[in-house]
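See below for the structure under consideration.
As you look at this complex, bear in mind that one protein chain is not there, while each of the others sits in place.
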Amino acid sequence: MSKAVHAKDLNIYYGSFLAVEGVNIEIKPKTVTALIGPSGCGKSTFLRSINRMHEVIPGARVEGSLTLDGKELYGAGVDPVGVRRQIGMVFQRPNPFPTMSIYENVIAGQKLNNKRAGKKATDELVERSLRGANLWSEVKDRLDKPGSGLSGGQQQRLCIARAIAVQPDVLLMDEPCSALDPISTLAIEDLINELKTDYTIVIVTHNMQQAARVSDFTGFFTIEGTGKPGHLVEMDETKTIFSQPKQKATEDYVSGRFG
Amino acid sequence: MSAPTTTPATATPSTKPVRQLGDRIFAGSATGAGVLILIVLAGVAVFLIAQAIPAFTASPAELPGGKSLTAYIGPLVFGTLLSALIALVIATPLAVCVALFITHYAPRRLAQGLGYVVDLLAAVPSIVYGLWGVAVLAPASLPFMTWLQDYLGWIPLFAGPVSATGRTMLVVGVTLAVMILPIITAVSREVFLQTPKLHEEAALALGATRWEMIRMAVLPFGRSGIISGAMLGLGRALGETMAVAIILSGSGIITFNLISSSNPSSIAANIALQFPDSTGVAVNTLIASGLVLFVITLLVNSIARWIINRRREFSGAN
Partner (left out) sequence: MTSDTRTDTDRSRTDGELAEQAVVPMPLVRAELPRWAPWGILVASLVVVGGILAATGNFGIGLTLVLGALLYAVVTYVVSRSVEGGRKATDRVVTIVVNVAFLIALIPLISVIVTVLQNGIARFDGAFFTNSMRGVVGEGGGGYHAIMGTLIITALAAAMSIPVGILTAVYLVEYGKGRLARAITFFVDVMTGIPSIVAGLFAFAFFALFAGPGIRFGFGGAVALSILMIPVVVRSTEEMLKIVPNELREAAYALGTPKWRTILKVVIPTSIAGIASGVTLAVARVIGETAPLLIIAGLTTGVNLNPFSGRMTTLPVFAYNSYAAPGVPREPFIDRAWTSALVLIIIVLILNLLARLVATLFAPKTR
């Protein structure tokens, strides 16, 4: 259910602009990897390139190699739509579909692709996904109500339920708590801890305490200056990054002297 | 993972071609619809020009009126511009006031309903305004036009003698003004509502009265909106057919006398009136005049668009 992601000499471009340069990273299965770094350093760009979401922006492309359990994600004939089915994503702002109920939101992956399953199987999938997202007890009596009627934290957990309902191998999270209050944030962080038994999780965060709390590994991205490409400075176990980083830049950042 | 995959990114081979086909068909039909619009427009231009050419090449004697093409179309262009201009001059200030009333003066509960009524009036068919113009406005404005002639007759515009039926250029202008008033109001109202609350509050916080606030914050912000609304109204007035056709009995003269019984017709009205009974070169001539009208409205609309787009760049709204 969970797979490894490997990047080798990955360059990410927007048109002719090199946004992220030379990323070499190995993300192990069933771990939580946090990506930290100052704004604009390319960590979100890198995250979005993992499930080929950055291609939504015209002119975006990558060079180098990015593999999922050894299978090239950018190989010839690879359909980005298929990639995204195996690598799910949770966004910065909760974005449940406003035209769908809570129930329909959870099975949106099926519904949007016109896959039919029995009523019973679907019910089970919804319950399993909502339980997986720690949301079941809060919404089980109002599954037919619109998803946009939930609170921000509940909406974000609904989006996580929606993402895990398609049973991906990897779950990408792009600052999933930045629009939430502290209590909702805590709920999501607990959830991340539970999810890592089943999924490989990559999370981008601006909150270093959060990275320290939830992740097993941490990668630090930075940028030399505006117009320059971002790059991965260091990637190690989270303890190491926060206690004895090998690079000066990392130490400056995690100790708050920079960024 | 439910689907066993050999190459992880390609999913199951059976669904992939179908998906690509769906995407291709959908993208193709969307593009096709866009291209169809281009073709239709090219068709409009080509067919109109092709049908207008005989009018340009025909000898003057064959043309309606028996003189040159410019002598035929000239007064019509004049009538078109004059009637639209009168409408614009009357409607614009009124529309701005009405829009201000709705957005800044009316009680809040009333304002929304009024906005809706204005939108509704913008959709009332022009033939209705035309019927109203000839049946109500023309007779009702007779005393006013007589007064104009008596006291302001020294201005060429009101030289008279007043038409006995009241079916004059001035009445046409006022009818068109009534027609385009809701359009200009609707556009102005939109931009007035978009005035950043911060600007308004900044003005009020400086101790401005309501009018000073409007002058400092609302009008500067809405100026280009007003202009483009007026231009859209002008475009509508230029192309308006039935109101003019039903009110005026045009003769091919050029006069600034707004209240007499001999008036130039407008291009659109002339086509509507003459077309059903025309044959041969006369039809081509009418189409040629339609082409001229098209060019005029195109110019007016382009200016309006240009103003709107320029505003968009500066407003930072996008």
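Structure notes:
Think of it as A and B in the order they're written, each chain with its own count starting at 1.
Criterion: contacts are C-beta pairs under 8 Å (C-beta built on N, C-alpha and C of every residue); 3 or more make two chains touch, one makes a residue touch a chain.
Remember, predicted model here, so these are calculated numbers, not experimental data.
Contact with the omitted chain, checked across A:L10, A:C41 or A:V166, is made by A:V166.
Only one of the listed residues, B:L63, B:L148, B:V178 or B:I307, touches the absent chain: B:V178. Listed for chain B, the residues touching the missing chain in the whole complex are 19, 22-23, 25-27, 29-38, 40-41, 43-44, 47-48, 50-51, 93-95, 97-98, 100-101, 105-106, 116, 119-121, 123-132, 134-137, 174, 178, 181-182, 185, 209-212, 214, 235, 238-242, 245-246, 268, 271-272, 275-276, 279, 283, 286-287, 290-291, 293-294, 297-298, 300-302, 305.
For chain A, the residues touching the absent chain in the complete assembly are 51, 53, 56, 58, 81-86, 88-89, 91, 93, 95-99, 108-109, 111-114, 145-146, 148-149, 159, 162-163, 166.
Throughout what follows, only the chains that are shown with their structure count from here on.
For the pair chain A and chain B, the distance between C-alpha centroids works out to 52 Å.
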